[in-house]
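Here the complex is missing a single protein chain, while all its other protein chains stay put.
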Amino acid sequence: MSGIDAHLPALQVVVPMLTAGFVVLLKQRGLAWAAATAASAMSFAIAVQLTLAAIGADPIVYEMGNWPAPYGIVLHIDSFSAVLLLIITGASTLSLVGGHASLESQIALDRQPYYFAAWLLAVAGLCGIVITGDAFNIFVFMEISSLASYVLIAGGPDRRALPAVFKYLIMGSIGATFYLIGVGLIYLMTGTLNLADMEMRIANVDDLRPIYLAAGFITVGLALKAAVFPLHVWLPNAYTWAPHVTTAFMAACATKVMLYVLFRFDYLIFQGNLEGHAVQFTGYLMPLSLIAILVGSVIAMLQNNVKSVFAYSSVAQIGYIVLGASFITAAGMTAGVLHIFNHALAKGALFLAIAVFAMACSSLKLEDIGGIAKKMPVTFIGFVIAGLSLIGVPGTAGFISKWYLITAALEFGTTGAFIVAIVLISSLMAVYYVWRIVEVAAFGERLESAPEVSISKPLIVVLWVAVFANLYFGFVPELPVALATETSAILLEAKP
Amino acid sequence: MTELFGIFLLTLLVITAIAVVRAQNLFVAVMLMGIASLLIAVNFFLLDAADVALTEAAVGAGISTVLFLSALALTVDREKAPKTKFGLALAVTIVACLVIFYATLGEPRFGDPNSPVQLHVGPWYLEKTPEYVDIPNVVTAVLGC
Amino acid sequence: MDILGLFNYWVFAILLMIGFYAVLAKKNLIKKLIGLALFQSAVFLLYITVGKVKGGTAPIFSATAEGDVFSNPLPQVLILTAIVVGISVTALGLGIVVRIREEYGSIEEDEILEMDRQ
Partner (left out) sequence: MFVVFTAGIGVLFLLGHGRVRGTLEEETRTNEGLRHYLIPRVVGQLLIPFIILFGLYVQFHGEYGPGGGFQAGAIIAAGLILYALLEGEKHALNVVPQKVLLGMMAGGAILYTTVGIFGMLLGGNFLDYSVLSDNTVKGQQMGIILIEAGVGITVTGTLLAIFHAFAARDN
């Protein structure tokens, strides 16, 4: 690589950050949005370039300030980072392009520059977490992205967004601080912050007690931020009361980035070096994720607000990802990473569809969306296809990851059969909660009090782009499967 | 001697922290928090972290206190008496505390020049800073880089 | 002296847990933020302790410091950043609390939950 190409890893973070600085100053109507969208599209282009360069090749390493590792900060991009980069920048770009009208209706004009600046900082922070190879740098980016997400969520017009975001802030900060303590303890024992260097140097540590403590702190802290059951309590309300476009963006990528860090640490750094860590990881996370899948789906079935249905469903879907990872096999990990990708597609599309519905309904309570299908048939079909993808119907992206997950589970004999049963039960529950909404939307009566239908064309176009992605990757899953297989090879390499 | 002074300050710090949590009047709690920040700052100075001490004094004791006070002016300055007892929270924190105590037994002793931190990465900065950057304050040099 | 060598770590643990207790048990939102600030300063103490060398001085070169032992600068750099993070979280948290007070008229968690349930 030469010229500008060589700097793409740095630009991935720098472009949104620099633009965020300018966006704050743009007061004219729509200008802040345009600048943010352009920056986001540019980082998506960069992410695509990086993915093409990373796939099937050695990891791309970029030394910030030309300081050699482990002394300076290095950026490190492999297939796993590429998956996340695609999701983050893709979700951000789609939501921004389509979200203009929806945001105009939900966020006051004079607050918009701040909102878009925070959006770009969130993108920069999330990308930063994914590409940096330095444990402390991850913390800094984590806080940038979290603070920015608090702003994005607090923008919701309903006052209930505020307590929700406060809860998120407290729990998120505790999670990040736990992570920081864990990194501090590892640093204390190894003297390094570079992830690759850490992996090697832990092997030489005599007394492993502080490292075990660090493993505990890091796993719990990141699980808190990733909303792994039972630490998910901040997620449903935050997603429900956030502005609709924020939800579409955050639901697609925010928690998954934390899972990325979690897997990086647990697989690469702890598993090869700590005896019994693999057993503990499976022993705790497998039951928890199974409970998460069931409990999340059951609560989703009982919700009365369309957004909280899918917020709780997210808890269950995070359960699937963690379940795949907790097998600690190549097949399981592949399924987990695939589900990161496919769930982002399905959830992103669903929340985009909900954003369209929201423009024609007084609220998102189940009774208020009655009869919406007749008013917005195009959106409704998109919603149904995305819902099918969430359930995992053949022909959609969701099916691919469930298929891989079930195949991976069957390697385990009786336990595997039990897991497959739970996955199937939960899929049936998903059928139920998606159907409940579809039924009301298609056959319910439209309320007299419902506001005039205002249709935002860009939003519908974007929704259909997302829906087509769901179908495309359901029939032609080569790209995500290749990335996921490579990822699981990278992550499992450290396993004895 | 400085070690003893440090231990004295840290003990004070723990006492202040307990007082912060117990204070029902939020105004008192914020003021005590400022004192705790100053104590920590002095401790940082004893631990050879001049830059961090300066920052903690300016930010922890200064800006953060002002922000808390202006927030109090906009809300209320008394905490309502708790209705329920928090046995569970207390139990969780005590257990976690004991676990950390146990794990610390494996950590290098305070100020040990042969601990891994002092042997890896860190010294490189001290060694190379004059050659590459030539700025006397290593902390500024590394931070800028 | 062996046990005393761990004193700083123990203070870190106690301070951490005092802050954590405040965050978990207190229902007042501002009190929670104060607890969070304590919680974070405990971590600062851990890092700075890690960097200390016995008999060392602050890592600033000067004519008189020739040949001195310096403490490790890296943890100090990290904690500078972490202090910035701490104040940022506090400021944003307080902003949210002020808005909550305006919308709900209360900053007690249980009262707010009560109002939302209605």
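Each chain carries a letter (A, B and C) given by its place in the written order, and its residues are counted from 1.
One rule holds in what follows: a contact is a pair of C-beta atoms (placed from the backbone, for glycine too) under 8 Å apart; a residue touches a chain by one contact, two chains touch by 3 or more.
Note that the structure is predicted; figures quoted are calculated from it, not measured.
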item: In the full complex, displayed partners of the excluded chain; value: A, B, C
item: Residue in contact with the excluded chain [from A:Y115, A:F281, A:F310 or A:F357]; value: A:Y115
item: Contacting the left-out chain in the complete assembly, out of A:A20, A:I391 or A:I437; value: A:A20
item: Residues in chain A touching the chain absent from view; value: 7, 10-11, 14, 17-18, 20-22, 24-25, 62-66, 108, 110-111, 114-115, 117-118, 121, 124, 140, 143-144, 147-148, 150-151, 154-155
item: For chain C, the residues touching the chain missing from this view; value: 58, 60, 62, 80-81, 84-85, 87-89, 91-92, 94-96, 98-99, 102
item: Touch list for chain B against the chain that is not drawn; value: 50-51, 53-55, 58-59, 62-63, 66-67, 70-71, 73-74, 131-137, 139-141, 143-145
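The definition used in the following text is that only the chains that are shown with their structure count from here on.
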item: Pair with more cross-chain C-beta pairs in contact, given B-C and A-B; value: B-C
item: CA centroid of chain A to CA centroid of chain C, Å; value: 28
item: Distance between the centres, which are taken as Cα means, of chain B and chain A, whole angstrom; value: 33
item: Chain C residues counted as touching two or more neighbouring chains; value: 16, 20, 50, 74-75, 81, 97
item: Shared-contact residues (touching 2 or more other chains) in chain B; value: 100, 104-105, 107, 115, 117-118, 121-122, 125
item: Chain A to chain B touching residues, read off their complex; value: 65, 67, 70-72, 185, 187-193, 201, 205, 207-210, 212-213
item: Chain C to chain B touching residues, read off their complex; value: 2, 4-22, 24-28, 30-31, 33-35, 37-38, 41, 44-45, 48-62, 69-77, 79-81, 83-84, 86-87, 90-91, 94, 97-98, 101, 107-108, 110
item: Residues of chain A touching chain C in the complex; value: 136, 139-140, 143, 147, 150-151, 154, 159-160, 162-163, 165-166, 169-170, 173-174, 176-177, 180-181, 184-185, 187-188, 193
